[in-house]
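Pasting a structure below so you can have a look.
One protein chain omitted, others in place.
To keep things simple, chains are lettered A and B as they appear, and every chain counts its residues starting from 1.
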Amino acid sequence: MKNYREELWFNIPGRRAFINITPKVENALAQSGITEGLILVNAMHITASVFINDDEPGLHQDYEKWLEELAPHAPLSRYKHNNTGEDNGDAHHKRQIMGREVVVAVTGGQLDFGPWEQIFYGEFDGGRKKRVLVKIIGE
Amino acid sequence: MKNYREELWFNIPGRRAFINITPKVENALAQSGITEGLILVNAMHITASVFINDDEPGLHQDYEKWLEELAPHAPLSRYKHNNTGEDNGDAHHKRQIMGREVVVAVTGGQLDFGPWEQIFYGEFDGGRKKRVLVKIIGE
Partner (left out) sequence: MKNYREELWFNIPGRRAFINITPKVENALAQSGITEGLILVNAMHITASVFINDDEPGLHQDYEKWLEELAPHAPLSRYKHNNTGEDNGDAHHKRQIMGREVVVAVTGGQLDFGPWEQIFYGEFDGGRKKRVLVKIIGE
């Protein structure tokens, strides 16, 4: 069994963003030399997500609006978590909707994807350096 | 390490449905000859889900109503994504709630399940052929 590990680093200027990380994951897979197996891609921070959906800017605006409806940032007093001095209570909730991780099949040395699948980093509490982990096992 | 890959195809007549795919996944596992490992089952389309829950028709009606409350199909103008000519903005949101994939343990050649766990394909934008990927690694 072979295994490979790589960290992807991000420093998003604003509070929230969706970044297509598919090329970075494909590059990690190429580096690994693994052709059959599973690849795990997960946010290493609890106010960010990794998820698979469409690379369409309108959809990303829809997600932003929807997540803000489901778990509004303000008022900060909405979240007991913010009593700790944080202002990111909403980010911990948005992350649960969008998910922590994806697991993708590796077949023939490629990400085994349907026609529109792309991997995104979802930042909900930016303005600082944060990481995504790529771990690949297989042969 | 052994690996196995199979695609399951669906063509749901209406817009939405939940289909129990556990027997198909069990059949793929039997074909693989793998007795210890992990099995990944994921929607290959971004307006569909694979999830594990109860095979109870009342619950599925509850999910349908709840998802329609959280991310209504109409009015289409609710979603910028629909400005691309699509009418499936809601489906991209419903899929995020229900999830893209499940990872299930394989033990003694069986899906290592609790008493009520069943695997479902969740279609949110049907009327055409769509796929689920089953990838198994182990020995």
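Assume a contact is a pair of C-beta atoms (placed from the backbone, for glycine too) under 8 Å apart; a residue touches a chain by one contact, two chains touch by 3 or more.
Bear in mind that the values here come from a model prediction, so they are computed numbers and not experimental data.
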item: Absent-chain contact - pick from A:8, A:38 or A:52; value: A:38
item: Interface residues of chain B (partner: the chain not displayed); value: 1, 36-38, 51-54, 56, 58-59, 61-63, 66, 70, 97-99, 102-105, 107, 112-117, 137-139
item: Interface with the undisplayed chain - residues on chain A; value: 1, 3, 5, 38, 40, 42-46, 70-71, 79-84, 89, 92-93, 95-97, 99-101, 103, 131, 133, 135, 137
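Here is the rule we use: only the chains that are shown with their structure count from here on.
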item: Rounded Å distance between chain A and chain B, as computed from the means of their C-alpha atoms; value: 20
